[in-house]
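The block underneath contains the structure these notes are about, expressed in structure tokens.
Only one protein chain is missing; all other protein chains are in place.
For clarity, chains are labelled A and B in written order, and residue numbers in each chain start from 1.
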Amino acid sequence: MLPADRPRSHAAIEITVGEVLDAGLIPIVLGGDHSIAERDIRACAQRHGPVGLVHFDTHTDTGTEVFGVEVSHGTPMYRLVRDGHVDPKRYVQIGLRGYWPGEAEFSWQAEQGITAFFMRDVRDLGVDTVVEQAAASVGEGPVFLSVDVDVLDPAFAPGTGTPEPGGMTSLELLRAVRTVASRLQIVGADVVEVIPTAVGSADITALVADRIVREILTGIALRRRQGL
Amino acid sequence: MLPADRPRSHAAIEITVGEVLDAGLIPIVLGGDHSIAERDIRACAQRHGPVGLVHFDTHTDTGTEVFGVEVSHGTPMYRLVRDGHVDPKRYVQIGLRGYWPGEAEFSWQAEQGITAFFMRDVRDLGVDTVVEQAAASVGEGPVFLSVDVDVLDPAFAPGTGTPEPGGMTSLELLRAVRTVASRLQIVGADVVEVIPTAVGSADITALVADRIVREILTGIALRRRQGL
Partner (left out) sequence: MLPADRPRSHAAIEITVGEVLDAGLIPIVLGGDHSIAERDIRACAQRHGPVGLVHFDTHTDTGTEVFGVEVSHGTPMYRLVRDGHVDPKRYVQIGLRGYWPGEAEFSWQAEQGITAFFMRDVRDLGVDTVVEQAAASVGEGPVFLSVDVDVLDPAFAPGTGTPEPGGMTSLELLRAVRTVASRLQIVGADVVEVIPTAVGSADITALVADRIVREILTGIALRRRQGL
């Protein structure tokens, strides 16, 4: 990362992720604000074709702009779908809640055929059922797994930029990412919006982010053991 | 508020809440220790007659005194019932647990016909069922909604004066206050015992308190949309 130079930092991420992919590996990127997903996922799509996307987050990140900024942590998913890098029919969001975005973004999502599970769905159906339905919706083919740590309740991840009460527990999320990674063909993943140095109990945020990565790796290993 | 002058501060709260009510509005008061509820609710009762009360809290706050103090954060609900401002038959407590109060207070409550749901009820019945039963018990007529943030587990609200482990999650409480506000005729509300500046992850307490207010407003708006 190049301090204070967002465009060159973003370009460097895309190049590095591409090199990892070209080596036949699965990149797992640790962020950093969610704007990096545009570059992570684009690098994957350029090699695998349009990818499916399982996206754990409080927010949809499908704005056309946020406070007038088009390359923002609130816009990567809009841009990836618009540019054909993510197949909206194979794109599932899990954990939505709170007061952003609004009707315009949700209407656009519905037109695209994006599937959205809100926290009320996680609670009413249980996280296992939501993940089951998400996996069925994404189906066969290359998939990117993007985890914004703010999908967790702030009790479990206080160290993040836009915390939103009413979220998932660590127990739910860790099980969910493992299952997703064991069921789908993951070609890359990122875990973003982690502020390990925030005041307070922020070390528990870094800790759970580490475990999210380990559970993704565990899921991938379980899938390989099955010869998939 | 007048620093260090409790009586004049309390009087100012009652006057201001009364002015809001006289303007035809619904006051939502942010506290501050729970002693302010006596004044909030009294202002409502003076205009609407004895009110129903939905009270989320670890503690009943129905002591006659706490450490010898009669106007305390542990006594407002006793005083409001005693003085006829709250109708005990339409008064429901949700989330009780811990080691205060004792037999005297619980006996008095039972005699008055106050309904109490403990955390074991929230867990065994689920918060939706508890809220359903609470709404049925309170029924038609003006209702005050009082939320002591310590009803949440300290993991979700560490910044409060008398935290008590074993409480509600933010997801449960946010859903509950929205439902209460959408189902009952709310004439006023308060959210109290928030210490936004406490050491540690206390910012998450202020954050959830803000969301409690937003969900109360959302519930009120949902009710109005139905023409109620």
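Note that a contact is a pair of C-beta atoms (placed from the backbone, for glycine too) under 8 Å apart; a residue touches a chain by one contact, two chains touch by 3 or more.
All values reported here derive from a predicted model rather than from experimental measurement.
Peer 1: In the complete assembly, which of A:T64, A:Q112 or A:S170 touches the absent chain?
Peer 2: If we include the chain that is not displayed, A:S170 is the one touching it.
Peer 1: Pick from B:A155, B:L171 or B:I220: which residue touches the chain that isn't shown?
Peer 2: Going through B:A155, B:L171 or B:I220 one by one, B:A155 is the residue touching the chain not shown.
Peer 1: I'm checking contacts with the chain that's been left out. Which of B:G49, B:G126, B:G139 or B:G166 qualifies?
Peer 2: Going through B:G49, B:G126, B:G139 or B:G166 one by one, B:G166 is the residue touching the chain not shown.
Peer 1: If the hidden chain were put back, which residues of chain B would touch it?
Peer 2: Here the touching residues of chain B are 99, 119-120, 123, 153-155, 158, 163-167, 169, 199-202.
Peer 1: What is the set of chain A residues that contact the non-displayed chain in the whole complex?
Peer 2: These residues touch the chain not displayed: 153, 155-156, 169-171, 174-175, 200-204, 207-208, 211, 214.
In the analysis below, only the chains that are shown with their structure count from here on.
Peer 1: Measuring from the mean C-alpha position of chain A to the mean C-alpha position of chain B, what distance in angstrom results?
Peer 2: One centre to the other, that is 38 Å.
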